Each structure stands twice: as structure tokens, then as C-alpha cells.
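One structure coming up, written as C-alpha cells, with questions to follow.
The other protein chains are all here in position, but one chain of the complex has been omitted.
Labels run A and B following the written order; every chain starts at residue 1.
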Amino acid sequence: MTGDIAFEMKDITKTFPGIKALDSVSFAARAGEVHALVGENGAGKSTLMKVLSGVYQADGGQTFLFGKKVRFSHPLESLAQGVSVIYQEFSLLPDRTVAENIFLGREPTLRWGVLDSHRMRTETQDVLALFGDRHQFEPDTLVGELDVAQQQMVEIAKALSLNARVIVMDEPTAALNDTECELLFQLVDDLRTQGRSIVYITHRMREIRRLADRVTVIKDGKVAASFDDVPETAQIVEAMVGRDIGHFYPDPANPDEVGEVILAVRNGGNDRLFDINLDLRAGHITGFAGVQGAGRTALALALFGADPFDRGEVTIDGQPATLTSPRQAAKAGIAMLPGDRKADGLVLMQSVRDNGMLSARAFSPALGHPDKTPISTLDQMDRAFDAFDLRAASYEAEIQSLSGGNQQKAIVARWLSLKPKVLIFVEPTRGIDVNTKAGIYAQMRELAQAGAAVMAISSDLPEVLGISDRVLVMSDGKIVAEFGHGVSEAEVMHAATEAHLELEAS
Amino acid sequence: MINRLKHMNPVFLVLLLLFVAIAILSPYFLQPAGYMNFFKRAAPIAILAVGQLYVINSGGFDLSAGALVTLTVIGSSILLDGDASATWWVITAMLAVGVVVGTVNALVVSWLKVPSIIATLGMMITLGGVALTWSGGAPRGYLPENFRFFGRYLIKDLPVIKILPVAVIVMVVICAAMWWLMHRTNYGKRLVAMGDNPKAAMLAGVPLTQTRVVAFVMSSVSAVIAGILLGGFAGVSTDVGVGLELQAITAAVIGGAQLLGGRGTVGATIAGALVLQAMFTLLNILGFPKPIRDVVQGLILISAVVIAGYRRRRSGG
Partner (left out) sequence: MKRFGRKNLSALAPFLLLLVAIAIYVAVAIITDQTQYLTVENLLGLLGRSIALGITAVGQTFAILIASIDLSVANLISVSAVLASAIMSGDPAMMLPAVVTVLVVGVVVGLINGLVITQFEVNPLIATLGMALVLQGLLSAAFNNFAGAVPDEFQTFAYGQVGGVSVSLLFLIGLTIAAWVFLRFTKPGSNIYSVGGNPEAAKLAGMRTTRVVITAHIICSVCATIAGLYLASRLQSGAPWIGRDGVYDLESIAVVVIGGTALSGGRGGVWGTLMGVMIFSLIDSIFNLAGVDAFAKQILRGVIIVAAVAVYAMRSRRIEA
């Protein structure tokens, strides 16, 4: 029951300082269809949707909504015209009720500003009725008491109560388990039947197969492919990856470069990890693949002592190691380069040098001179920066003035000063542009060649496959499969979702 | 040169202008007795401000400093009651109290996750209660001469500067030590990193609790030292420390320290304390009643934050 064109974006171009995020992208969706928008992280999917909703304004191109040309300068304007975007980060108030959240900012009132809570409640009830009996909460339930899937329903209900005709969902299943996913799929089916137009952002092939009517692939800010039906998975993947992997990633390790086991985990576990058995060898890069929530980050945090194992054993160079705090893990020779650099890595107001020297200073005598620590001197740090080709106006400049790639180099230099035996990279190239990525991959390889055991965790699957000598696949907190270098994306994806498929079948 | 001036902290320029204004209005301040008296009066607040800067740079506040000053003065006078032979152990005991108070403040923040403003507020009320209970509500005892030496004594007949108050020597020594710890040690760098982004600092290996304990202890110990100086030249009273914590915070903020941590230098904080003292002196010379000090302090406190915010936004920070 596909209907008229709901919205159409033509030749949308958007430039941010130093990066062309969208390059002449055209994208449209009809009423009563689910249009899947796929692409790797940073390909431009979210930017495109932010242009649609008015968070960003396009530098070029036009947008039509139900045949009318529109140009939104604030999300409120697009909301009023029936465009709702549900982001991964919900904009909900946990201490307010479902009804209060749904009517946030547009509460109906009686005389003298008195809230018409009766109307809020009944209208919320009406909207929730669209979900059938699948919602297990009431208009008066506090949002903070709901689980993630239910909170997502509240976001959807909010869109419905605004009578949204275009609903954009940005990776809605990222934090959902399988039962919850199925519930969401049913909701999306309902929305389609109601004649709404749904843009569904994802990179999970299974969901595309289950839901989509059409598929558009975005890559590096351009439309890489557009299908009027749902093609074979391989076709979509090819359009998504479509780059010459050969020269982008360094060569894998020679067998003679691979050394002894440095770190070994036996039967490790905590509330998010189960039966972890793992050997990390010198000279080896071990990549971790898996869907969001599969336990990759939890494993990194466990090894780094931030969210430690509560059972099992860890040995480093054959000696038992206690990793119950980052400080202990670092002393034991483990380094973690966090994925969210801004929140977890950088001390933003300090200089590049202070950021680089931070760990050296943390592990040197408190009253020692900060520029001449036994671990590293300032001169040595400067030379490390030079060697990494770290570009800054000055090493005394505040690190927040640097690009993501250069910030990453400073953090790498910070950890290398401790001469770690195990390096855990979490999302090593997040927010880093394509050209700098190759440099970071080369550096990871060099570190391995210098004798470190390297762990790479990334939600960018091609990256994991390209950089790793060995790929471990995680699912539901367990390591479920192991592959060598050269494994295909399809094989890994199959392994990563196999457990889920089995669950579904049972 | 011009460029360096532009990046210079404006607090130094303000201080210079205030000195010039004071010197023009009252030539007495150009004589050693005049300016040395000024520095002597500024000494406690400068020491307190630098101590407070440790806590501010760590990302918190220490509101208990003023109450600890009062407790130091009252407690010392009761314990000593004029007995000069007891001075040394009383000073040692008071410094130990400072260490305990700072440690408790820091641990309440670190372990119980109480915001530092509430934790130190509670400490302020508690210390006030201790001081009142101990003294019975009115000052008792008196401070022997060798205790008052630090706050009151003037070294005379020196070449060039002629006189030198002991309080100024104490200020220079303490501030130099605190400058060294803040800007020339690994500890100081860890402290500022923690105030900037505690999570990143923790993940880089900085021991947060230990760092915070030292910061609060620095603030409390500086309050005890300020109390010893004030006991020396202002004598014993139950309200000697009232409002000093706010003056200390104001001084640090005037010096450009960022509230909630990450940015602040000892030198500029001392300049901030001197600006505050110079402002009070100027108001005094101009014949304003004493309470106007509060008004001016309130206005410059807010203005300093506004200006600092404006400068940061303009420089794209």
C-alpha cells in the first residue's frame, strides 16, 4: 500500500569545516513504506536526517515535504509539519510520567495555565492504544521505571501524538534484545500500515530483510547505491564497503613476528561477560566483532580494570594478575585507548604536552618534576609527537584545538610512555576522517611489530577485518567464533547473529 | 611583546592600577611601613586563597576554611592561655587538626559521593559548633607573645625596605611551597587533570582519592596557618574567620581560576587576593563604610566570572 511521495531531498550538500559531510545526496520516501538507510559509521546518514529535521541547514539542494518546498531552521518547525526523528539518545525525562513526556513543551491547559491532565492522559491512552496490548505501561508510569524498549515506545508514541507522517528511526535496535526487537518490528509494520513514511537507519542486514521496502546506501557522504527493492545482502555490503581494502590496511603479521602469549584469560566473567577464554600474543592484532551490546566493550573494560572480572583468572606473562582498577591494570602493563576520546581520554583544557605526559606523571613520584619523570621526559614526549607526525600549532596549545586524529596520537603517545605489553584500542578511528585512518592502522601494526599484543574493538566491521590478524566474534557476552585474517564480512556477521537466529527459531 | 601582553592575565594589570590609585590617594603607601602593612594584612587571605585554589582546581569548593580559621584562633587561645612554652605543640596540634579536617572533607566527597559544597558546608557548621562548644560562646584564654610573633612581629632596621613583617615572610614561604607543588610537581599536574576531566584522569592512572585528599588537606592546613597569622595581629574573637572562605574563592576567581576545575594558577590567585585587599584598602581611603566592602566583593566576584567566561568563549575555548 505504498502511496505518494512523502518527502524528497534533492542534491543535498553539507560541509563542515574541513569535511564534506554530504555531497549532492538525493533521498526520498513514500507514504506507507519503510526506506532503509544504510552505511558505515560516519558515512553521512545521521547528517542527512539532521538536515531533514532542521537541526542542520543544507548548504545546497532542496527538500520537498508532500510536494511543498520546505527549509527548516529548527527541529520544532519540522515537528510541526509532521517529521519526527527518534535519536539513539532519547530526549526523555526519567522523573516525569509517560504522558508528561509525550506532551513535553506543548501541554494542554485549561484556564489560568492549569494543566489539562485529563486530556493528556486520555490522548496518551489513545496513542498507546495504537500499540495494541504490547505496551505494558500506563500514561502515569514514570519513564525512569521503563526499560529501554519501552522508552523507545514512548518516543514513538510522542511522534504519533504529533501525528508524524514521516518518522526517522536512528539505529533503533542498538540497545534492544531479541524479544524487544521483534516488538519494535511489529510496531514499525503497524506504522507502515497506517500509511506513515518510515526512514529506518541501520547496518544490520537482518533488519533490512525483515522490514525494508527500499534500501539506500550512503558512503563517504554520497549515495553509493539505491535499490527499489531489497537486494541480496552481498550487494548491499559491497556498496557499503566498496573501497580498495588492499592498500588501506597494513599487511597482516608474518608468522615469525607472532610471539609468546602475553595475556591470558581463563573462564573470566562478570555480570555482562561469560566464560571468557582468551590468549593475546605479542605481535598479534586481535580484532573483536559483534553487534552492539555483544560484550566487546565490556571485555575491554574488564581487562582494563574499570569494570573488572569477578570470576576466572587473568595472567600476564604467565604471572597471575589482579586487574581491579585502571591504575592496577596500567601497572600490569595494559593500556586502553578509549573510544569516546572527549569523555574518557582527554583533559581538554590542558596542553598537548600535558595530555601526553599524563600517565607518566600519574605513575611517577608525586613530588617529582613533571617534565623529567623517570618514565618519560618532556623531550622524549616531544620526540614521540614528532615521530607520530602530530600536527598542532604548538605542543603547548590546548588539546581541544586539535583534530580528532591528532588528539588520538597524543593519547597513544601517553600510553606508549608506559611501555605497555597489551594495547586495547576501542573505536580507534571514531570521528577521524578517512585519510587519517590509514595512518592510525599503520601505527597499530607498528606497535604489534614492536612486540605488543594489540586488541582492536570497533563497530566498523570492515575496519576490524582489515586490521586484525585474528577476529573473535562476541555475542551475548561470550566469545562465539574465531576467524583468521581474510575472513569475509558475511561470515562474521553470520557468526555474530547466529546465536540470535537460533533464539528466534526456538 | 604585544602578543604576550594580550595573553597576560588581566588580574596583574588590575592590581597595578589599584596600586597606582592607592599610591596617589595616600602617599603613605609608598613608604615601607605603608606597603609592608598592606602585605601583612593581605597575607592570611593570600594563603587561604592559594589553599582554596587546590580544591577549586580539583573541581570542588572548600567552604569550611573560614570556620577552621576561627577554630584555630579560639582553640589555640584556650589551649595556650598565655603559656608560651606550649606554643609549639599547640601549633603542631592545630596543623594536625587541619590535616584531619581536610582528609575528612575529601573522603566524604570521594567515598560518600556528597557534592563538595555540601560536604564542606556540613564541616563548616560542625567546626563552628566545635568552636562554640569549646569556648562557651565567648573568647577565652589569651595568646602568648611567641604565638603572636608570626602575625604581629616586624623585623626592623633592614636596608632598603627598612621593615619586614614576619607574616609577609610566612606568606612568601608558604605560597612559594604551594606554587612549587602546584606547578612543578607531578602531583600538581594530576590535580589539574582530575579537575578538568576526572574520568579521563582516572583512566590514565591518576589516583583520584589520594589526589583529592591532598588538595583538601592543603586548603585546611592553609586555613590553620592563616588562623595563626590572624590570631597574631587581629587577636582572639569568635567571628575572626567569618566569610574568609568566600574571600578566598573570590580571590581565586579574580585570578582566573575556573570553578569546577581544570584551570588556575597560584601566581594569579595571589594577585587576586592582593586585588581584593587593595580594593578594600582603596574603599577605606575613600572613606566608604566597611560594609561596602561586601558589595564590592560581590560585584567583582560576579564580574570576574562573567569576564572569564567571555574571554574563553571569544578565544574559542
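Just so we're on the same page, a residue touches a chain if its C-beta (ideal position, glycine included) is under 8 Å from a C-beta of that chain, and two chains touch if they have at least 3 such contacts.
As the structure is a computational prediction, the values presented were derived from the model and not from experiment.
Participant: Hey, which of B:26, B:103 or B:126 is the one touching the hidden chain?
Facilitator: B:126
Participant: I need the residue numbers on chain B that touch the omitted chain, in ascending order.
Facilitator: 59-61, 108-110, 112-119, 121-130, 132-133, 136-137, 246, 249, 253, 259-260, 288-299, 301-302, 305-306, 309
Participant: Extract the touching residues of chain A with respect to the undisplayed chain.
Facilitator: 75-76, 90-96, 100, 104-107, 109, 112-115, 117, 142, 144-148, 151
As a convention for this text, only the chains that are shown with their structure count from here on.
Participant: Cα centroid separation between chain A and chain B, in whole Å?
Facilitator: From the centre of chain A to the centre of chain B is 46 Å.
Participant: Given the complex with chain A, which residues does chain B contribute to the contact?
Facilitator: 181, 184-190, 192-193, 196-197, 199-207, 214, 258, 262-263, 316-317
Participant: Could you pull out which chain A residues touch chain B in their complex?
Facilitator: 304, 306, 326-327, 330-331, 336, 338, 343-350, 354, 357-359, 361-370, 373, 398, 400-401, 414, 418
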